[in-house]
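One protein chain omitted, others in place.
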Amino acid sequence: MHLARDTLLTAYRSMATIRAFEEKVHEVFARGEIPGFAHLYAGEEASGVGICLHLNDADYITSTHRGHGHAIAKGCDVPAMMAELYGKRTGLCLGKGGSMHIADLDKGMMGANGIVGGGPPLACGAAFSARMLNTNGVVVAFLGDGSINEGSTMEAMNMAKVFNLPVIFAIEDNEYAQATATNWSVAGSMTKRAAGFDIPTTLVDGFDFFDVHQAAGEAIDKARKGEGPQLLHIKLYRYYGHFEGDATTYRGKGEMDKVKETKDCMVRFRADLTAKHDIAEADLEKIDAEIAALIEQSVQDARQAESPREADLHTDVYVSY
Amino acid sequence: MHLARDTLLTAYRSMATIRAFEEKVHEVFARGEIPGFAHLYAGEEASGVGICLHLNDADYITSTHRGHGHAIAKGCDVPAMMAELYGKRTGLCLGKGGSMHIADLDKGMMGANGIVGGGPPLACGAAFSARMLNTNGVVVAFLGDGSINEGSTMEAMNMAKVFNLPVIFAIEDNEYAQATATNWSVAGSMTKRAAGFDIPTTLVDGFDFFDVHQAAGEAIDKARKGEGPQLLHIKLYRYYGHFEGDATTYRGKGEMDKVKETKDCMVRFRADLTAKHDIAEADLEKIDAEIAALIEQSVQDARQAESPREADLHTDVYVSY
Amino acid sequence: MSRKSFRQAINEALRDEMRRDPTVFMIGEDIVGGTGAPGDQDAWGGVLGVTKGLAPEFGAERVIDTPISEMAYIGAAAGAAATGTRPVAELMFVDFMGTCFDQVLNQAAKFRYMFGGKVKTPMVIRTMYGAGLSAAAQHSQCLYPIFTHVPGIKVVIPSSPYEAKGLLTQAIRDDDPVIFFEHKFMYDDKGEVPDEPYTIPFGEANLTREGDDVTIVALGRMVKLANEAADQLAEDGIHCTVLDPRTTSPLDEEAILASVRRTGRLVVVDEASPRCNVGTDISALVAEQAFDALKGPIRLVSPPHTPVPFSPALEVHYIPSVERIRDTARSLMGGA
Partner (left out) sequence: MSRKSFRQAINEALRDEMRRDPTVFMIGEDIVGGTGAPGDQDAWGGVLGVTKGLAPEFGAERVIDTPISEMAYIGAAAGAAATGTRPVAELMFVDFMGTCFDQVLNQAAKFRYMFGGKVKTPMVIRTMYGAGLSAAAQHSQCLYPIFTHVPGIKVVIPSSPYEAKGLLTQAIRDDDPVIFFEHKFMYDDKGEVPDEPYTIPFGEANLTREGDDVTIVALGRMVKLANEAADQLAEDGIHCTVLDPRTTSPLDEEAILASVRRTGRLVVVDEASPRCNVGTDISALVAEQAFDALKGPIRLVSPPHTPVPFSPALEVHYIPSVERIRDTARSLMGGA
């Protein structure tokens, strides 16, 4: 698939924004500025961006506890996301949701989700809506590897197939679910599991933006054309702990450093862009600088922003009551 | 596998008892003598008996809403079962459980279950117990075809494989789950579904006692020897409605009559016994007569039996409270 | 207006709303019946025939049978509702909530709050509840106290065919997640039900009878029993107000408090398990906010803290009876 220069730069900007966002969150979380739990997406950027680049606002995604990257890739407002993590009234969800519940339905982002396996049934529902409302939309259910063992995920896979729903199950396989190795906890394999429902699987190199983009494009096209659910098994890695504060001692010695050094999706994408796609370092540096400024400003603004007011506690429970 | 004459007669007695039990329940239910719901096992006898014949009291089974046959095959007391259906104090569960909750842990029968997919997790638990208590026991989770779409069933399949548990998933595929066709509701196939967890499947002719017995023997042996979970996909058919009262108009025209005429497991087993196993018609007729008397007596006794007393309402909630 | 069964009233509400709004659809297990099978379609219309006839009229795209996967289809209803349609899901028995509760508790009920008000989730879950058919421990529970406990859901418990049609119509038009409880013992109950669509607002209790001596608040099927008890008491000169809250979330606190302020005596009748049920909830409300009006203790009439027994001989003692309600109310008047 040939990619226009603009598309490539958009992809780069999105991936670099996620990386910068997550690194900043890591930093300010350690300083105690962000309350609650935070699960960072750094390392996995090529996946979210490579997929979401194919989606429009009428398409939906469901996300996971590790949702910042999906939200940014799907076009959520970055300063508002940062304010949300800070628990501020200017946050994307008025400070009521936080990291694990970032959502923006207008952008087709149905929410990060604190429940493993929470998303896939919702994705089926959005696909039913798309069919009923004739939007021609597809739905991507982002999932961690560990979530394949949740009954909800498997039920949704069966349901998606039985109804031939335009749902793409995007399994972001970073080898671990919390501290447990996926090799151990998943009997069979992702491909076999999907085959159990007659859902075709594409194995994807999640360190390579182009591979993700290509595979996702094909899967999304098929789903959109009525060929039913698809599964992407995306191999990748997360750079930080399961959540902020995790010492990650379950990892092999030097494992992460090696991945970072040899496979990092940002390094690789940058190299590809400059070497093969005729994009100048300077262009990327300019984007980097803009992103750095955006993130810095987001943090500044979030720090200054007003907190929710006591009365806000009681609103938004119901539309009417 | 050669089967001793005694074993064959035991099998016959067990199957014929189930058939007679269910036919009697059908009759007295229609007369309003039995309260609640009843899901009859008639037609499926070869499955429960062919499997349970391999089990001893240290082995467990979990069952379904269609549990009478499993209970009889596993050795539960027949008159006490009938009394239970009648809601009497002499019932196997003191009249507190009824058809959907018949259980006798001493016989290794962990209960009929009103929840589709309720059994498989329990079966895994019994297998953990067997391992921890060194009983060398195996566990058979009887399941309907429809239950393969429950998250609980699929989670349990994964768990059984991950821990290499001695669990046999015995899928009794009677083509329907309530009024819905299994062909339609199960994406993939039973074999593919099991392969999704690296669980081997044996396709079994559930109309043929010998095929069930052979396949179950091999699967149970493997599980007992530490080769992990096995799945039996047993093709069979139920003769009555999903529950008593179901008009079964979702069936194809003449479908059931044809099955009954051409495949009935009792007819076939009888024919095999007399033709190939040197058992006289008269021997079987004697057994039939004994069974008829047993069932008749069970009904008489159940009708006469004392009802639970008001005080019984409050007992058996806790061991102590 | 004509006499219709509870079953028919519900069927009509579904039919009318499906006709009125093309974004309304239904999803559940065998709500059609016969899907994929060689025989009749619409063979069942739900396990007790409540949705019969809807699939032929609206087609399989809008009356959707599902595999036996409650988490998937209840969750699909939540996801559909958040993205522009108005699903009415059927959970065959509320006892099965344990297989899909997450999609209600943590998803549908919390979306709007977690997302800062940026979504609405207009879904309905219709479900069957209650004892009386010897359906035993896993098919006879009430469980509406659990849903009442959860912020973000509305809980509706109709007490008659008329109530059922109006409240279900409101539920389908409502913009919040609603769970709608149908008592399995009431489907054949008959009553006057208008032919045309109408709504009954949530959070407005129905005064089914007025009297100055005792307030009886009763839920669902218990409303009828409470009225029968009140009839008997009236013969003894004890005059009861019988209030049907209709919805336990929102709850019409004002109506309950106003009535107790008038009578000074309260009996709450709840078919649910007794601990942390709606009965205790209403009792606590009154003990806090109308304490001064109380002339005596607040009495609860509920089953014992046991699973629902199978045997009819036990179940009859399990379910609150007219006699227990009557005697409890009378005891508040100093009677035996």
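Labels A, B and C are assigned to the chains in the order they are written; within every chain, residues are numbered from 1.
In this section, a contact is a pair of C-beta atoms (placed from the backbone, for glycine too) under 8 Å apart; a residue touches a chain by one contact, two chains touch by 3 or more.
All values derive from a computational prediction rather than experimental measurement.
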Residue in contact with the excluded chain [from C:Ala9, C:Ile146 or C:Leu243]:
C:Ile146
Using the touch definition from the top, which of C:Ala230, C:Val286 or C:Ala313 touches the missing chain?
C:Val286
Given C:Val104, C:Leu168, C:Met186 or C:Ile200, the residue that touches the chain left out of view is C:Val104
Identified contact with the non-displayed chain, of A:Gly151, A:Pro166, A:Gly196 or A:Gly228
A:Gly151
Looking at B:Asn56, B:Ser129, B:Thr262 or B:Gln297, which residue reaches the missing chain?
B:Ser129
May I ask you to list the residues on chain B that touch the chain which is not drawn?
60, 62, 91-97, 101, 103-106, 110-111, 113-115, 118, 120-126, 128-133, 151-152, 155-156, 158-159, 162-163, 315-321
Absent-chain interface as seen on chain C, which is shown:
71, 95-106, 109-110, 113-114, 136-138, 145-146, 148-152, 248-249, 251, 272-273, 275-281, 283-289, 291-292, 294, 296-300, 305-307, 309-310
Even though one chain is hidden, which residues of chain A still touch it in the full complex?
35-37, 87-88, 91, 93, 95-98, 100-101, 113-117, 146-147, 149-152, 176-186, 247-253, 255, 307-310, 312-314, 317
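Criterion: only the chains that are shown with their structure count from here on.
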What is the distance, in whole Å, between the centres of chain B and chain C, each centre taken as the mean of its C-alpha atoms?
35
Provide the C-alpha centroid distance between chain A and chain C, rounded to the nearest whole angstrom.
40
In chain A, which residues are in touch with two or more of the other chains?
151-152, 155, 158, 162
Per-residue overlap in chain C, given as positions that touch at least 2 other chains:
66-67, 69, 71-72
